[in-house]
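Every protein chain of the complex appears in place save one, which is left out.
Chains here go by letter, A, B, C, D and E, matching the order in which they are written, and residues are numbered from 1 within each.
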């Protein structure tokens, strides 16, 4: 980290630290994580952290003079055959490169890591005795990791819990199917995790908070007697951003770390 | 149709009539439509019509004494390896067979047919000069058919149009992305049709009403400057049920035709 | 098994017992076994046992008042997109459901289990020192399991052994290729197992009894110097039905167990 | 064909003639036909004709001093990675090459051609008004071609027709399922054609003669009410050999043409 | 093209012109052509033309102040999951974007177009009566297009023709297999086209000039009696660069067009 007498933190140093928070080995096979744009050798004085590397976020990074953009979602998901201003991804990449900004992300590895997206979400909702529902392995500290979390709440009517979800995550609205049970044990999966519904039921949960839920999935939950709550992709995943920014700031006190101010959910309720 | 001196309408007769409304040749390759349970030879005195052949609907059909259940969605979508009470589909099939009820459906063929799901939806929203966006062919009457429709409205702010959608379809809530344009030309696709977004833009639409929209699709619309409205799968498709019931009743005056009273959307807003 | 003071055996109880005879873990990957129609919760007073769940067998079960039909072959093999009277499978399912009969089967798990289809067949032919040719594992009792069996007979001309096969299995006729050797060590595989010919030869067998043999397979055997005998699919597998019925009757003395009286091979010789 | 003053017929000449009887364009996609061993340039004085290029047939060709072996089935079907004496195919190829014999075949093109395997079979059974069931095209003479044939017989009980089949084809035995109908219209497909059962039914046939029939196919026929007769692969296809030999002898009077004397069916009845 | 009173040529204009030289419809299915980096809206004053968009070429473009880089090979061939300085492609893209340079290419469409890579190569070698060997269609001017060309030369020993190839293309060395024939009719395919060897033979050629030839391909040619010459990928394709640069300069007199000075073949002979 030191070169001559002066310590110069590089993108490689940040990547190395992220590997301790969300090891690459925890990502899903199809995922794309790590350094997706720029250079490991780049020195870093300012880091912008955001959920997505969308065009507006890249512009904010450029205007603020960031050297590095850290996001949850990857800059490139489907491998790309061009980098032009005709696509949103192309415009993001061009903006980053023109402004000398590297881009790094932790996606499903951060979803699955202890202390990652889903632990933050479970905490945000006030769950107690949080555990991994679908354990995939044990991390370096002996903690189980996996995608979904569950935890208990004081028994309450679904309507009361809906209020908690809406307020704790700052949702403009919620969509849900009423499984006909009071809320005692809650599963959570930030982003589109409704496919894990049966795992939640097998774990004894009566309620599942996730997002991007489709019609047939609401009905599947209804048939299973599971309260299924769509709290929004942004609202369920964005809480990790503040936690991530805080950890990076603590690990690299010499770097200025900022959470994106412009990035909000484009999806509204009416 | 006649047996002795008395005319006895059969399931085959109803299927034959449905073929004129929504020909099998208009269905998508992967779809499953037509007689999915029971017998073409069954005589029909009472028909229940509903959007879905869910368990509650099958029970309603049984209690009312229906001979035939006509739905939009298929009773079996993924081919099944068993028919047991351990799955919702199995329970639906067992209920129908035990009560001597045949099940027939028109799915993507009814989406695409002139006068089908999407024409009904476009009319319900008050669109003018309704046309097919993505024509696939010409039907027996010389009318173009295809999945999506578009039409014009008096230019208005998005908020005004959101009110129209909510009221005309009876939605409890809407989700949307604001493309930053007033509403003049609207595309519609009942059910999960957000994949047709670029078709809507190419057709000159500023607004698209569909359902089951995912996070990245809202952002794609936002990037494209398209107003994208999720009015719900049930709310965008259910209007065809009344139209279908009415047509069948007119075609078969000897049959008692009823729309399901119990079937409502299980998805709620909060 | 007991509810209140009265013991009510259920389909679940019978499934649990079948799991001890032919564990699901012994089935082949592509197979469909277990409860394929009805309900585990159903109470059972009468069980019909047969090789196949064909339409005639289902009608016999209905007429006799069976609660459960147990077969070797599965009711549904290719996953189905409909349950109608236009197919034989559809008619079987409809007959079972209308008459409140559950259907359960053990197929390749029963072929491979110790004491299953192929051990019964080997015994029926009077083989000595019966062993598994192609062992796949060890069961809970320490016995090897696998598809094919072999055993020895007193050395004899092929013609003598053909007589034994015909009489012991009650075949109307046999088809065979003469490998040019006397019969000393015999491999057996009920149903269509000619694909295991090389396994039989490697195990030192001079003779192989199976069924559904094709032209090129007879010639392959002829080239290998293997006596290959087609004793019929029904005749080589049906012997397990009586053994299975007997075991179930012993395990559930409160249940009336009957072997299908109507089910015979539809294939005749001339 | 002429070289100096003496006419020397070559394998190429014979192939050219076979193309008029069974054009390569009539073969199925997966098939392997034409010159499979030897040389088009070879001169031909003696041709052996047989159903199969099995080892015994190749030896007979060598002993007789044949220059060319013409068969229905191909010498190589699955592409081969070696030519050794460890396989029957390897021994056949080695025998042919050592003895300077080329090998030529017409397989599915001869099945489908007018006057080919299935027309010969239909004639042999005495069918009247023979037609193609599943036409694939029109040949150079304006005749329809395709796989299966059908024709009528004087109405008779199935037992009577079984006698005709057995005697006209010289079968040692027959296997059949009784569809419960008298015989009036008969479909035929030499070799393993039971997969065409529904085509036969659609063509109005009550009876289907083919071979290599499996258990479930006999039951499918039984369910369909179709008399299904397995007359043997060899017995249903071998009749074409004599017809083919006769045509070749007529076309090439300078060549000695012989039908294999040793090749018989290795499959026996008991 | 005009904005206000001053004509400003854009990348879109150049793409439009390239479409007349090498229409996109002539490209192979798997290929990637057109605008692969930057913006169609960019104004263009200086164009660098080169065979490849390699790192050294991009740096040259940047140093010279180019607005647009036009190459034969695509900047991105395998779709990419990142744009970083860890790969050569990533460094090329980053160099282009940082320096505001768009990148455009015409690859297999330029190989196949009349007047493209292979016509230029055939002319360079002095072939007469040049024709397309493997025609794929007719262009807007009625000319045949396709991949390979052939043409005649005065009959000469192979050694003489090797001298012509080496000198006319400026090759440092050649590799070849001697087919044992004098040179009269020559096929050409710039780049790795040895797979078209049989097309060349069928077209009556005795000699084929291409590149990237493998051991077994040299032997295939030797067995076929075809003189096969590997003149190098760079040497056989680079001649089109000068022709392309000249045409663009003529079409856009207001633009400064330069051929890369630094780009040479990195492959040397010893």
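In this text, a residue touches a chain if its C-beta (ideal position, glycine included) is under 8 Å from a C-beta of that chain, and two chains touch if they have at least 3 such contacts.
Please read these numbers as outputs of a predicted model, since none were measured by experiment.
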{"item": "Displayed chains contacting the withheld chain", "value": "D, E"}
{"item": "Option touching the unshown chain, where E:88, E:128 or E:262 are the choices", "value": "E:88"}
{"item": "Contact with the hidden chain (one of D:21, D:36, D:51 or D:266)", "value": "D:36"}
{"item": "Contact set of chain D toward the excluded chain (per top definition)", "value": "32, 34-41, 76, 78-86, 93-94, 97-98, 100, 102"}
{"item": "Contacts of chain E with the absent chain, listed as residue ranges", "value": "52, 54-55, 88, 159, 162, 166, 173-178, 191-192, 211-212, 214-215, 218-220, 222-223, 232-234, 266-270"}
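FYI, only the chains that are shown with their structure count from here on.
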Components of the interchain contact network lacking chain C: A, B, E | D
{"item": "Intersection of contact partners for chain B and chain C", "value": "none"}
{"item": "From chain C, the most remote chain by mean C-alpha position", "value": "E"}
{"item": "Degree value of the rotation bringing chain A onto chain B, based on Cα positions, nearest 5", "value": "180"}
{"item": "Where chain B and chain D are represented by their mean Cα positions, the distance between them in whole Å", "value": "53"}
{"item": "Centre-of-Cα separation between chain D and chain A, whole angstrom", "value": "67"}
{"item": "Chain B residues counted as touching two or more neighbouring chains", "value": "none"}
{"item": "Graph class of chain-chain contacts, one of line, ring, star, complete, other", "value": "line"}
